[in-house]
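Would you mind keeping the following structure in view while I ask a few things?
Missing here is one protein chain; the remaining ones are kept as they sit in the complex.
Going by the order they are written in, the chains are A, B and C; count residues from 1 in each one.
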Amino acid sequence: MDKKGLSVEDIQHLLSHGIPMSEGMGVIVDGLPEDGAVLRVPYSDSLVRPGGTISGPVMMALADAAMYAAILGRLGAVIMAVTANLNIHFLHRPGKSDLIANAKILKLGKRLAVCEVALYSIGQPEMVAQVSGSYSLPPEEGSGG
Amino acid sequence: MDKKGLSVEDIQHLLSHGIPMSEGMGVIVDGLPEDGAVLRVPYSDSLVRPGGTISGPVMMALADAAMYAAILGRLGAVIMAVTANLNIHFLHRPGKSDLIANAKILKLGKRLAVCEVALYSIGQPEMVAQVSGSYSLPPEEGSGG
Amino acid sequence: MDKKGLSVEDIQHLLSHGIPMSEGMGVIVDGLPEDGAVLRVPYSDSLVRPGGTISGPVMMALADAAMYAAILGRLGAVIMAVTANLNIHFLHRPGKSDLIANAKILKLGKRLAVCEVALYSIGQPEMVAQVSGSYSLPPEEGSGG
Partner (left out) sequence: MDKKGLSVEDIQHLLSHGIPMSEGMGVIVDGLPEDGAVLRVPYSDSLVRPGGTISGPVMMALADAAMYAAILGRLGAVIMAVTANLNIHFLHRPGKSDLIANAKILKLGKRLAVCEVALYSIGQPEMVAQVSGSYSLPPEEGSGG
């Protein structure tokens, strides 16, 4: 097998059965472009905050899941990869529509992966939030690290 | 009345009835020290991620709620205050116990409030995550801003 | 005049005569694409850190200057715009060559502008650092803000 990364189906399964918040939000893996991942949260009234827009924590959770998916899609089942840092700028209010996260790996080191994520709201041209973050990667088996 | 900030009860009501993710996590307002807020998420198996610890998005949601509570506790019902930016460093894995957020306002300007939040896991001495962030404050009524 | 933004020459003058650190680094304004700015620091042995690469503070200073230039290029002489927040991820070591900052405005609100900046080292394909940040914008004259 050439590719060691997980497939869309594998990642969808992990997100839907292992991570409660992703489950609760109904996160869908839309695709795995090279060095990236596209995830979606279907709009639901249960995700809004005062003012009627999808809440910040939903956006952060989706962005975090998208970085995780991009790394799994590239490296395979590094299930124990953990977020080291996440930074989000909220830009424009999302509309009452699905939220899309477009994650891209900027650096894949031995110990740390750095990603950026653009969040969009279906039907709006502007980015609704910009995220960057790093994931700490577990040492490979047998490496003694 | 001297104090224009909201009370613990008011903020608890807002978090429990207006913000779905806080509701779902069962966020509790433990107190409102000066220029700050202490919030808690009771431990629940429904909040864990692969590896058995409380997930990052739960920590981010709690930190965001704690900054919001600190601002409401100081300024009153600025319900439309919105997170402009949030940065989190994950430090140590939380245990299977309640998660505590200790938020403190670092700056309260006319347009922007900046806070830092220390997250702890009951029974562990080390901080589990360090958060900083800013909230954009709506213009006061009548200010035309 | 249609465009209220400053020109490349105006911004170059400001950076070279008003901001000591930019002066010291010899920052050059390479261009002002729409909603953005491209700045450059010519390589110099006086900018390196242990290990022989351009130091982190030089990269942060260049990124900050690039965000400032993008905002001046769009809004005009808002000289008192001040950085509210800056977040940088260092990705790959820059080489012994000029450092380029490509800044883009993600949001231009009344009070806050949010930008992202990609830093490159001439001759290397990978981004050397990823920056995002926000600038606080002074109230317009006569707005009473």
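FYI, a contact is a pair of C-beta atoms (placed from the backbone, for glycine too) under 8 Å apart; a residue touches a chain by one contact, two chains touch by 3 or more.
Because the structure is predicted, anything quoted here is derived from the model rather than measured.
Peer 1: Tell me which residue among C:P33, C:P57, C:G76 or C:G123 touches the hidden chain in the full complex.
Peer 2: C:P57
Peer 1: On chain C, what residues meet the omitted chain?
Peer 2: Its contact residues with the unshown chain are 14, 18-21, 24, 46-51, 55-58, 60-61, 64-65, 79-80, 82-90.
Peer 1: List the residues of chain B that touch the chain left out of this view.
Peer 2: Missing-chain contacts on chain B: residues 87, 89, 91-92, 106-107, 114, 116, 126-127, 130, 132, 134.
Peer 1: So that we can see where the missing chain sits, which residues of chain A does it touch?
Peer 2: Counting over the whole complex, chain A touches the hidden chain at residues 84-85, 87, 110-112, 134, 136, 139, 143-145.
Note that in this section only the chains that are shown with their structure count from here on.
Peer 1: Take each protein chain as a node, join two nodes whenever their chains touch, and name the resulting shape: line, ring, star, complete or other.
Peer 2: If you draw each chain as a dot and join those that touch, every dot ends up joined to every other.
Peer 1: Do chain A and chain C face each other with the same patch, meaning over half of the contact numbers show up on both, or with different patches?
Peer 2: Answer same: the two copies use largely identical residue numbers here.
Peer 1: Fit chain A to chain B on CA atoms, both being copies of the same sequence, and give the resulting rotation angle in degrees, nearest 5.
Peer 2: 180
Peer 1: Suppose each chain is reduced to the average of its Cα coordinates; what separation in Å results between chain B and chain C?
Peer 2: 32
Peer 1: Centroid of chain A to centroid of chain B, CA atoms only: how many Å?
Peer 2: Roughly 22 Å, centre to centre.
Peer 1: Which chain C residues reach two or more other chains?
Peer 2: Only 87, 134 qualify.
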